[in-house]
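Of the protein chains in this complex, one is absent; all others appear in place.
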Amino acid sequence: MSELGRSEPAAVWREYWTRGRGSAAFVFGLGVTALLIAVALVSLVWTPHPIDAIDIPNRMQPPSADHWLGTDLYGRDVLSRLMAGAVNSIAVSLVAVGIGAGLGVPLGALAAARRGLVEEVVMRFNDFTFAFPALLSAVMITAVLGPGAINSIIAIGIFNIPVFARLTRGASLSLWKRDFVLAARVAGKGRTRITVEHILPNIASLLIVQMTIQFALAILAEAGLSYLGLGTQPPAPSWGKMLNEAQTLMSLAPHLAIFPGLAIMVTVLGLNLLGDGLRDLLDPRLRRQR
Amino acid sequence: MALFLLQRLTALVVTLLVASLVVFLVMEVLPGDPAAVMLGINARPDTLAALRQQMGLDLPAAQRYVLWLGGLASGDLGTSYTYGVSVWELVRERLGLSLPLALIAICLSTALAIPLGVLAAARRGRAADAGVMGFTQLGIAIPNFWFAILLILLFGVHWQILPAGGFAGWEAGAWPALKTLILPAVALALPQAAILARVTRSSVLETLGEDFVRTARAKGLTRSAALWRHAVRNALIPVVTIMGLQFSFLLAGTIIIENVFYLPGLGRLVFQAIAQHDLIVVKDLVMLLAAAVVVVNFLVDLAYAVIDPRLRGGRSYE
Amino acid sequence: MTLLSVTDLCVTLDTPDGPAPILQDVSFELAAGQSLGIVGESGCGKSMTALALMGLLPAQARVAGEIEFEGENLLALPEAQLCNIRGRRLAMVFQEPMTALNPVKTIGFQVAEGLRWHLGLSRGAAEARAVKLLARVGLPQPRFSPDLYPHQLSGGQRQRVVIAMALACEPALLIADEPTTALDVTSQAAILDLLAEVTEAAGLALLLITHDLAVVWQNTARMLVMYAGRVVERGATPAVFERMAHPYTRGLFAASPGALEAALPAGRRLATIPGQVPDPRHRPAGCVFAGRCPRVQDDCLPAQPAERALDAAHGVACLHPCLEEEGVP
Partner (left out) sequence: MSGDDVLLKVENLTLDYALPRRRLFAAPPRHRALDDVSLTLARGESLAVVGESGSGKSTLARTILALEAPTAGRVTLCGKDVFAASPGELRKLRRHAQMVFQDPYGSLDPRRKVGWIVAEPLDALERVGRAEKLARIAEVLGSVGLKESDADRFPHEFSGGQRQRIAIARALITRPDLIVADEAVSALDVSVQAQVLNLFMDLRESLGLSYLFISHDLAVVRQVADRVIVMRDGKIVEEGETEAVFGAPRHPYTRALLAAVPRIGGPRRRAV
């Protein structure tokens, strides 16, 4: 019998926690993600230095006791700007993934439940949206509306829709073939009710895992867009923009190019490890073995 | 097979048409007056009127769309407002850089990823597997433009063994030109290779668990013979899918990487066109890049049929 | 002449919840050209026995004991030599013909592969032999071209391809693990006919693993009954069916609707074995069947009963075996 034989939810969560603690990658991922969120929240009320405090005499300083990560071209504190940049990354990515999942999951579930023409239309729409990587739609949107954080949210969000639609449809289709769904139809339940009561709960863990991975990808995409100047606009701090500014000063102040990149990498690494860990943890094949 | 081809081709054409319609609507109808966008708010009325006429904005939208489509089909992409030359001319010139760059990057990432992925699967749970997986985690997490900056810092600024940016041009000879493409190609290829290696590993692992691999082992094939002769080809099916999807990321990547290295390619052209509000160029390029993605995914569909006989149709006794 | 001799074979599977003994002290012999059936319900260890013989156990399995095949202890052989024996002297037919064949290779290639691998035949020579082998198993040219892919064949036809692959290098022993379970009843009969015919004609020993008592009755000269990882009864097939000395054998027989000649009279029920097969990780100390046995007595509980001979061709691991005249419960 499964080690999760006890049915109380609390026991199930305790079990997850015990197993999750055993995986170094999962713990690291969870830790980094928690840290990122904490830093972002703290930066809303406090940063070591005001993020926009220009201090020309002290510009391009290497890391010191006063400025832990040094100062930029205008003498602004790099650490403070990194902290504030986390807010920007999280906000853009969160909304973009929200758009992707919010539209993609219902579309995918609908395609799987209805089949036929509806499915055909949804999947064609998907194929077509895939032809526009976030950067390309961002290029289009920026060309017309001008650059800005909102545009990067829209561009990344649009590209996330087919990702979630595909995943949801694929996973739902295999569930629709299962006998317990047939049993629900014999019981007289309609397609919508079956989707809500059987399909979505059974793919929830899959979706959660995908969300963490897409969240990581969105952070990368946002950084890329703001690096190109198509995303978040100065003076608002963003990791991608900081790298852009650092590039021209590469030989003078290499530390400016190191820290924002490290911040992006560690964040994405943490989110990916968290996703992998969750996948192992929530995998029904592992959970239901008897 | 012919029917399969025809179905795919129809889907391809429909997708391209829809894509062109969306690009057209976003670029020409949404902004209201594209000419005003291009010239900015301080434009003089007569310049505006001249541009409107040059862009054909006095015609109804439907007619402009049809004209544009016809132009795309016949290779007449219009004239760039800022460069004053035909867009097709610009594209051809820049393709000479972007296409080799993309091809080198794809070859590099495939050559790196598939052997690594298979190796990791074959040595599952051992040091080689852990090493490959660690490398891929880093490769996925590293932003490609930052990786490019680091490459420049090391190879271009610190050791000064490779150029830090710019393109020598093919007329300078193959080697000098290639030399300028090495760092950009590596920067493009590495994150792709990381993803591809992971997909290869999990696909091979899944195939290794299949009954027919056990059958091959029961025939007396060694573990590695069963792996290479039976598992790898079957495992390539999802790998090819991901390679197709990656192509769109690769295009996006070239836009960034060409900017990091100041390479005069298509990506940089798009970027510059935005900065100069040259909507004609932006519209055509976005369409071309989207079409490239669609066509590559069409080719991936065809590749399936080569790998998997079940998709080829043909007689069946069932 | 003894072809295969298995002595005290134990297989333990490492699971996240600790080791699970799958096979315990399994011993049997098989002479060249003879047939042996292994029968039991799911989880009794019969498939694991087959995989242990082939050396294809999952990585989490630990093996002990001895498997002597043509004078060599397979468990002591290095992997390279095992590969030499596998497919050449020792071949196997699997349960699922739908998945046992590689979907992206032609059936001709798959049949020829063993020939090229073991016998070093050229591609042309191997494929010519493959065509003959396909015809031998009832898939003649030109209707069944070697260029067909598995998905173009029905389940029964695919199982014929698997049999042709197994026969390719003229092995000495063929292991068939539930070869007909996934097939329709008419294909099942045809495949069993084919297996009996080709093995007898080639003087090939057959180890037939099945859950179906009737299949064992039809197709094997000797048989083992396995329960919870142990052999509980063995002997010449007619002798075992005549007496059914182990209460489990008898219970299994009584519960099979196929054992009844006609429908039960109204109000009568099929005989059942109460309870379930114990979890391998929590098997009782004494007789593994004691918990479900109608004849259990106090002396069954302390230790697993040793096997004892009832006569020259019949053995049972039970302290209180059923007598022939007792009749089916």
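As written, the chains take the letters A, B and C, and residue 1 is the first residue of each chain.
Following the convention adopted for this analysis, a contact is a pair of C-beta atoms (placed from the backbone, for glycine too) under 8 Å apart; a residue touches a chain by one contact, two chains touch by 3 or more.
Model, not experiment: these values are computed from the prediction.
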Hidden partner chain, touching residue among C:Leu264, C:Ala285, C:Ala309 or C:Leu323: C:Leu264
From C:Asn102, C:Gln157, C:Asn219 or C:Gln304, residue that would touch the chain that is not displayed: C:Asn219
Identified contact with the non-displayed chain, of C:Ala61, C:Ala128, C:Ala202 or C:Ala255: C:Ala255
Positions on chain C contacted by the hidden chain, ascending: 33-35, 41-42, 155, 184-186, 188-189, 192-193, 196, 199-200, 206, 211-215, 217-221, 237, 241, 251-253, 255-260, 262-264, 267, 269-273, 276-277
Residues belonging to chain A that touch the chain removed from view: 1-2, 5, 7, 178-180, 182-189, 193, 198, 201-202, 284, 288, 290
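Going forward, only the chains that are shown with their structure count from here on.
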By count of C-beta pairs in contact, the leading pair of chains: A-B
Centroid spacing, where centroids are CA-atom means, of chain A and chain C in whole angstrom: 51
Per-residue overlap in chain A, given as positions that touch at least 2 other chains: none
Complex contact set, residues of chain B against chain A: 11, 14-15, 18-19, 22-23, 26-27, 30-31, 37, 137-138, 140-146, 149-150, 152-153, 157, 245, 248-249, 251-252, 255-256, 259-260, 270-271, 273-274, 277, 279, 282, 286, 289-291, 293-294, 297
Interfacial residue positions of chain C with respect to chain B in the complex: 54, 56, 79-80, 83-88, 91-92, 94, 96, 99-105, 113-114, 117-118, 149, 151-154, 157, 162, 165-166, 168-169
Residue ranges of chain A in contact with chain B within the complex: 124, 127-128, 130-136, 139-145, 216, 220, 223-224, 227-228, 230, 240, 243, 246-247, 250-251, 254, 257, 260-261, 264-266, 268-269, 272-273
